[in-house]
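Apart from one protein chain that is not included, each protein chain of the complex appears where it belongs.
In order of appearance the chains are A, B and C, and numbering begins at 1 in each one.
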Amino acid sequence: MGNHQYSAVILGVGPERGLGATLAKQFACKGLHVFIAGRNEEKLNIVADNISANGGKVTTVIADAIKEYDVNHLFEVIKLHKTPLHIAAYNVDSNIPSSLLEMETETFTHLWQQNCLGAFLFAKEAIACMKPNQQGSLFFTGATASLRAKPPFTAFSSAKSALRALAQGLAREFSPEGIHVVHTIIDGVINGDRAEQQFPEYFNSKGQDGLLKLEAIAETYWSIHCQHPSAWTHELDLRPFKEPF
Amino acid sequence: MGNHQYSAVILGVGPERGLGATLAKQFACKGLHVFIAGRNEEKLNIVADNISANGGKVTTVIADAIKEYDVNHLFEVIKLHKTPLHIAAYNVDSNIPSSLLEMETETFTHLWQQNCLGAFLFAKEAIACMKPNQQGSLFFTGATASLRAKPPFTAFSSAKSALRALAQGLAREFSPEGIHVVHTIIDGVINGDRAEQQFPEYFNSKGQDGLLKLEAIAETYWSIHCQHPSAWTHELDLRPFKEPF
Amino acid sequence: MGNHQYSAVILGVGPERGLGATLAKQFACKGLHVFIAGRNEEKLNIVADNISANGGKVTTVIADAIKEYDVNHLFEVIKLHKTPLHIAAYNVDSNIPSSLLEMETETFTHLWQQNCLGAFLFAKEAIACMKPNQQGSLFFTGATASLRAKPPFTAFSSAKSALRALAQGLAREFSPEGIHVVHTIIDGVINGDRAEQQFPEYFNSKGQDGLLKLEAIAETYWSIHCQHPSAWTHELDLRPFKEPF
Partner (left out) sequence: MGNHQYSAVILGVGPERGLGATLAKQFACKGLHVFIAGRNEEKLNIVADNISANGGKVTTVIADAIKEYDVNHLFEVIKLHKTPLHIAAYNVDSNIPSSLLEMETETFTHLWQQNCLGAFLFAKEAIACMKPNQQGSLFFTGATASLRAKPPFTAFSSAKSALRALAQGLAREFSPEGIHVVHTIIDGVINGDRAEQQFPEYFNSKGQDGLLKLEAIAETYWSIHCQHPSAWTHELDLRPFKEPF
């Protein structure tokens, strides 16, 4: 594990069986020091304990992605640590289905803040860290809704479309400076705690073959991170083989 | 002019030679009572005087598109008037070019509020007015940046992409109830006051053939409004014939 | 009807209640001399008689769109007539659903020839006619499948995607020379003879509100043709208000 001189940060780490936690484990397992951030201290600690128990190096930072102060503080912790930041993954994702007519302004705004504004705050700090070294991968997690707006997910889709354009603009601006900006389109339901709890019936209707395995997603993130700069991927979809699309 | 029993509302009416004002003139000219709204009373009055002088019916309402109170008040005025609302056009458009690293959070947020949040507030009210009659056209004005994010317009593109998804979701949700939701992609520079003042050199470099004529845009909005419900257009581009794309 | 000094050509005119025939009637009604072409002489004559009976000017030309000789001959007839060509619409459309594994090479090729190769042959001739006058509208009729490939329509989608790219490239190349190239995306079932005969059950399941009216489509084609060159539309969708999308 000779990579401890490098670090990764994941903002949006929640339940043990979630994408944030799985990315953290994956990157720790590859030898990076991982900074994991989220709103829930207890959940962060569970993930951190698991990583430590497997010999990984991890630091937890409590942070609400939509608060500029929190995001800045997260990166101050990272900078103090002095290991070059190689991966930054924004993994906050918020979805509230509703008819547009019944959606409160506050909810509409909140979805945008979590899916897009937080990504903006995170990206600014991550790129500022990475630019001096002219390297680093910056991941944003999108969804089917990033490409198509279908009710009752219009507000979510609006926010995810905003995120996708942000990622695309960042790629165009910072790729030439060595920052690999990646936007993934998760097309389907992740086999994790969140979907299982939020939409148990839908979750179960998918069956094992119809759900995205967390480790499989993390594996692809790692492959994309390892791409040679002469052939970088900016956008790719990830979908269970049985998922209709 | 036997259409005075119908009305149209345009939110985002500014300079005399701007798209909001031109749409207002066009709809008034077709016989609709037009409600024109914007932040600047003086500008609204100039447009209103011009419409009245040409025999049109017009009401001005001072409103900031991103303030829920203002948007709701606008529609209260409209509802008091009791003429069925046939057209609602959201024409607020705000663009501040910048490297993402140098963009303030406030600016990033403000661009989203003006290009997308205001459209959400406006759409909710307009659809609530139109639904009981099962008819009405709801226009959103997009841009090239709605489809592609290029620096230094990343923040603008993010906001316009959010708007586009909003419009698409609204179309899917409310078309079957008789609301015609339209998203136009203005690909190029409008031959109006704003571009001339903001980017005089770029504006002049385009030449006459490279600029979109205001009246030509308004003409197409009217044609699309007049479409039979069996063949509605949801999205279309508008571009000067000389514009490279 | 002072437009007889201008002409229009539609390639792909079949049944009386079809899009080709309806476009021909529409353009004739606006005063253009229409050249209508297709493989079936009898059908052409029925359409022509109807146009003549309504005071329109019409010429029939038997032509198979995928035969270069036929397409060239069609334009020789047009050139002999000496009225400047203002509209050219390629309206050939061929769709054979099948699993890809069971599709014959001949069928796959034929779908491409009818949906795309014929359009290429037609476009070359039409543009050659229009260029000297620096004006003219060139229409291609696409479908939902132009944007998404879904089995059992993969071969159709492949051909329509090829057509869409052709239209886009033509627009980029010839718009600056005054040729208005338009690609329409018909998203739904046309209320005409073809769909009624080919898929009677599907056709009937749509109900009146779920089918595109031929005259409504033709109306939009005409509006787009009439656009001022400072604000041309290259692509637009057309869809019944009740159609899910």
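By definition in this document, contacts are C-beta pairs under 8 Å (C-beta built on N, C-alpha and C of every residue); 3 or more make two chains touch, one makes a residue touch a chain.
In this text, all values refer to a predicted model and were calculated from it rather than measured experimentally.
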Displayed chains contacted by the hidden chain, counting the whole assembly: A, C
Chain not shown: contacting residue from A:Ala8, A:Met103, A:Ala195 or A:Leu212: A:Leu212
Touching residue (missing chain; options C:Phe27, C:Tyr90, C:Phe139 or C:Phe153): C:Phe153
Contact with the hidden chain (one of C:Lys43, C:Lys57, C:Arg164 or C:Arg239): C:Arg164
Subunit A, residues in touch with the chain not shown (by the definition above): 171-172, 175-176, 178, 180, 191, 209, 211-213, 215-217, 219-220, 223, 227-245
For subunit C, residues in touch with the removed chain: 68, 99-101, 103, 105, 108-109, 112, 116-117, 120-121, 123-124, 127-128, 145, 148-155, 157-166, 168-170, 172-173
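Simple rule for what comes next: only the chains that are shown with their structure count from here on.
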Euclidean distance of C-alpha centroids - subunit B vs subunit C, Å: 32
Gap in Å, rounded to a whole number, between the CA centres of subunit B and subunit A: 34
For subunit A paired with subunit C, centre-to-centre distance based on mean C-alpha positions, whole Å: 46
